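Note that one protein chain is taken out, while the other chains of the complex remain in position.
Each chain gets a letter, A, B and C, in the order it is written, and its residues are counted from 1.
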Amino acid sequence: MLELLQGPMLVSILAAMVRIATPLLFSAMGELVTQRAGIWNISVEGTMLLGAVVAYVVASTTGSPWLALLVAILACALISLIMSFVTIVLKAEQFVAGLALNLLASGLTLFWFQNYVIGREPPKFAGFEQVDIPYLSDIPVLGPVLFSQRLLTYVSFLLPVLVWFFLYRTRYGLEIRCVGENPKALDVKGLGVGRRQCLAIMFGSLMSGFGGAFLMLGYSDRFVPDLIAGRGWLVVVAIIAGNWMPFRIVGAIFIFALLEAVGIHAQVVGVAIPHHFFLVLPYVASLILLAGLRSRTHQPVGLGVPYSRE
Amino acid sequence: AEPQKLKIAIIMESNLDVGWSSTLIESLNKIKAQLAGTIDVSWEHTDPMWGDDAENAMRFYAESGEYDIIWGHGRYSDQVKKLNAEFPDTMFVVAGSGNLPLGGNQYWLYKRQYESSYLLGMLAGRTTKTGVIGLVGTFAADDVNDEINAYFDGARSVRPEIMHRLSFIGSWSDNALAAEHANVQIAAGADVVFMLTDNFKPCQEHKIMCFANITDQSKSAPDAIASSAIIDWQPDLTWLIEEWQKHKAGVAFNGNIEPKWFSMAQGGVDIAPFHEFDTKLPDAVKLELATMRQKIISGEFVVPMNTAEPK
Amino acid sequence: MENLLSVQNLTKRFGPVIANDGVNLEVRKGEIHCLFGENGAGKSTLSSCLYGYYRADSGVIRFKGEVAELNSPADALRLGIGMVHQHFVLVANFTVLENIIVGSADAGMFLTKSKARQKIGELCDACGIKIDLDREIWQLSVGEQQWVEILKALYFGAELLILDEPTAVLTPQQSDQLFRILDGMRRRGLSIILISHKLREVMQSDRVTILRKGKAIATVETSQTTAEAITSLMVGHKVSKHVKDRSVQPSGEVLAVDRACATGDWGEDLLKDVSFNIGRHEILGLAGVAGNGQKELFEALMGVRTLSSGTFSLEGEVIAKPTAREMLDRGVGFVPDDRFLEGLIPEFGTAENLILGWQRARDYCRGPFLDRRKMEDLARRKIEEFKVVTASPELPVERLSGGNAQRVILAREFLHSRGLLLANQPTRGLDVAASEFVYEKILEKRSAGFAVLLASEELDDLLRLCDRIAVIFKGRIMGIVRPEETTLLELGMMMAGDAKDLQRTVQ
Partner (left out) sequence: MISIQRRSGNSPGWNAACYSAALLGALLSSALLLALSGGDPAKAFSALLVGAFGSQNALLGSLSKATPLLLVGLGTVIAFRAKIWNIGQEGQVFAGAMMAYWASLMVGGLPYWMALGVIALAGLLGGAALGMLAGYLKTRFATSEVISTVMLNYIVIFFLAYLLDGGPWMETGVTVAYHQSPPVNPALEWPVLFGQGAGKLHIGFLFALAASVFCAVLIERTSLGYEIRAFGSNPTALRFRGTNIRRLLLVVMLMSGALAGLAGAGDLFGTSHRLRAETLLGIGSSGIVVAMVGGLRPTGVMLAALFFGALKAGAIYMRLQSGTPAGLVSAMEGLVLLFFLCAAVATKFKIVRNHVHA
């Protein structure tokens, strides 16, 4: 156990935390905007998977991870139109629509995988590599944690600030929040509720896809059908645990990531605690946290309630 | 004379992208070519099925009466147990750890890779600079533990003071998690990592040497994978076909009660070629490994088998 | 005077219902024009059409002489038509400022609030509104929220302001202030369409258009008519005002409250040493500006809020640990002020709502099962007796108009209560005729020997109906007076907490 507290391990734990958190951050920030616009879109898991699949296909055919990322997020933006149609036009139950999309995504992925991937020579593809920022990455302790990551990791750290700025400091963010709290307040001013919700869903979906594509391109050397392995659900949990506030969500994600990183390290250095204990820790911790910190909820009042005029 | 017909129905445990399953098909293809003219081997396989779905599939194949062998490529003895008495002329095969010995018309295959993994351990021991070697596993199980223990034993046989890092990701296919474990082992000093689960990206990134498991994966990361512990089902198939022919000739099925596996000498396991690493590895080490491989095959050296859960 | 707005032949249907049927309406520049009519007459629908929120099926709307194409509120706002909706349309956890500027282009890309702040400040000064722009809506009183709604409309440069029942939730004082504001706006040349059920307010307008069953049946100059005349135009007959039967007089003691105190989440006093009693055959009025503890008092008496100290007793028996269940079992009837939130299950029909709270009572059950037949019988009887307008006993009550929903609650409470009736704002939002119906029913209970606690912001009605009136201010009873011994002015002063030398309590 003591070994974990020594310098190099500590640095490694932090670096692992950053790595684990990055894809989650992308998806969470997207989903946050969607939920702040009142749409309870739980299809993050499926959308991440879709992003990963598309990224894999494009990266292995074109060889360009950047193009792959672009196409993946565009595909996810496109697929979000289904969610928009079902929830905004038909005003159907959002929770179920999300569930259906998840099923569809995992089914289609498996279907595609079994039809087109298995039994063929696995394609080579280029992903995102770790970049050591000159000089900075040599700083002791902080260097490897902060400056020896993938380029997009820096974007993921900027993202919560941008999303916060968008939501709280721009006119459009104010409107999005207004839609989530009381869509009628915007409607009576003659501004379209559906259009904003549609855009918010699209942004959320696009960012979820970003997270999935990044997981694929940044961390994996091949595609497997359950690549996402529950991370999409973790994102939804983090949003609730972060009480719908950007920086608290970042906090929640970091706590999850830290606990996972500690768990891995503890196993590697051979701490004599069943590793299940570390696996379960994030969930127990956030449950206790939620029960303990009973602050005023910031859940958007209109979350999950379809809006119609009459 | 007309070649004898042998039809096999295979219930798969995983998709064919997983080495455990794809190697079986490869070996079948080789056997088919080898026996062409005498026995006409053909097979059909499902996509992954477990539990009562698998039982239903087995029953479906058995009831059709077309198949001589029903092969559950994993933990399927529970299912076989419900069928084997009903279909006494069908040969049932199960593979790997976690099965029950039923005997009779159930044959139980095992894959023990401790011999090849001992060799990889020696290679690791000879090449590590830090004196720390790692291994990322999926789950602890009987037929994994032997491999892990042999790997570390092999390393210690050439460098006794070696330290090891070991962790299980608790999943079959969480790729990203596997990478994270590898990263951590590398951070904890390991500079040679045996990946029982696939993802060689961390090894490539940190420019360290890796080993792959089950199939020769060099192609997916030629700059990182020095060699792989590989398996081959040809001896298993040959044995089973012999048993099947005996049954045809009127001898009762006599399935094994004890786990049965084919050693390196019998061609059941081996290590893959070094590919790009052929030029990078010191000749002395390569020679040492080749010599040891010969000794294992000839029986001059017996790799100790230890299935206790490694720590 | 020129017409700012003229509506010709406007028709709007909702399925089979014709909400507006060939309505003609003219609004002059600089006038307060009242729309008056029964619940469900089509006033809200008409204003929603004028605001572009609904699209009229047919008819022509002219604004400043031009034909106005009103396809969405955006069109209306651009033309200069603003609206304050019957139910507030505010974001509870936005600040006042944010609520006003959201959706306006001059909020600036990056929310430059200073310009907006200045503009709103000017509007406030012009109208005499005092409000802290940085407070969040949920922290404001109902009255203040109404000012926000008005500011929202004015901020967008409205020349015609439509107010749908703005005073339904305002106190008389706040309503007076509203009229001062409206008057100021009128003088600046703005026109106002005002919907109200309160005759006192209607009479302050310049002209009144009366709607009945979707049709505009008359427009009259207010100065040339009387409240009675308008009312009978509205319902088609005269509405008689009920007064209490003086032949029965209060006696005994049904409810006695003894120094009840309650505190809020932050330890503030919600109720402080509240004491009073009510006898048989007695209606005790509870007067007070909204938010001075009435709601909390009713909740405590209903057993859904715990008192921090003090007690109350029923029929001489102190209720040690009151729960809603116990109060119901003791025969207490309760008409809450927020009918859809606290009194009804919106998705249930009339039949099921009539037994809410009694769903386990032997009258409607056989063992653990509900007795559907009995419930239906009951519903049929009560729908007839209380003249509830509903398509069927199963139609969800959320589809009923406010007046009809209230009748369902009254039917239930009158049926199950024995001896004590607690009624908080039972006529809020109801038209004159519907209100009189409610009062008639309450007076019947008084005659039958009930004790009634009746809170209302309609002081005239309290003076007319009650045996005594208690005035509550900041959770304290300022005094209890007899209607015949007091004046509106005196009540108003006590409600403002300004009653040191007036304070008295009659038994």
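Worth a mention:
Assume a contact is a pair of C-beta atoms (placed from the backbone, for glycine too) under 8 Å apart; a residue touches a chain by one contact, two chains touch by 3 or more.
The model shown is predicted, which means the values in this text are computed figures rather than measured ones.
Of the chains on view, those touched by the hidden chain across the whole complex are A, B, C. Remark: the omitted chain is touched by one listed residue; of C:150, C:194, C:208 or C:302 this is C:302. Contact with the undisplayed chain is limited, among A:91, A:169 or A:298, to A:91. When the whole complex is considered, the residue among C:125, C:347, C:377 or C:498 that touches the unshown chain is C:347.
Within the full complex, the residue among C:336, C:403, C:429 or C:483 touching the omitted chain is C:336. Residue C:57 is the one among C:57, C:106, C:245 or C:440 that touches the chain missing from this view. Panel shows chain B; residues 46-53, 55-57, 59-61, 75, 78, 82-83, 97-101, 139-143, 145, 170, 258-259, 307, 309 of it touch the chain omitted from the view.
Within the entire complex, the positions of chain A that touch the omitted partner chain are 82, 86, 90-93, 95-97, 99-115, 225, 233, 236-237, 240-241, 274, 276-277, 279-280, 283-284, 286-287, 290-292, 294, 299, 310.
Residue-level contact of chain C with the missing chain is found at 11, 15, 57-58, 302-304, 323-325, 327-329, 334, 336, 340-348, 352, 356-357, 359-360, 365, 368-370, 372, 391, 395, 399.
Just so it is clear, only the chains that are shown with their structure count from here on.
If the chains shown are joined wherever they touch, the resulting network is a simple chain of contacts running from one end to the other without closing.
Measuring from the average of all protein CA coordinates, the nearest chain centre is that of A.
Chain centres here are Cα means. That of chain A falls 46 Å from that of chain C. Chain centres here are Cα averages; for chain B and chain C they lie 78 Å apart. Averaging C-alpha coordinates per chain places the centre of chain A 36 Å away from that of chain B. The residues of chain C lying in touch with chain A in their complex are 14, 51-54, 72-78, 83, 85, 89-94, 98-99, 101-105, 107-111, 152, 156.
On chain A, the positions that touch chain B within their shared complex are 8-9, 11-12, 15-16, 19-20, 23, 113-114, 117-119, 122, 124, 127, 129-130, 215, 219-222, 224-227, 229, 260-261, 264-265, 267-270, 275-276, 279. In the complex of the two chains, the chain A residues touching chain C come out as 169-171, 174-175, 177-178, 181-182, 184-191, 298, 301, 309-310.
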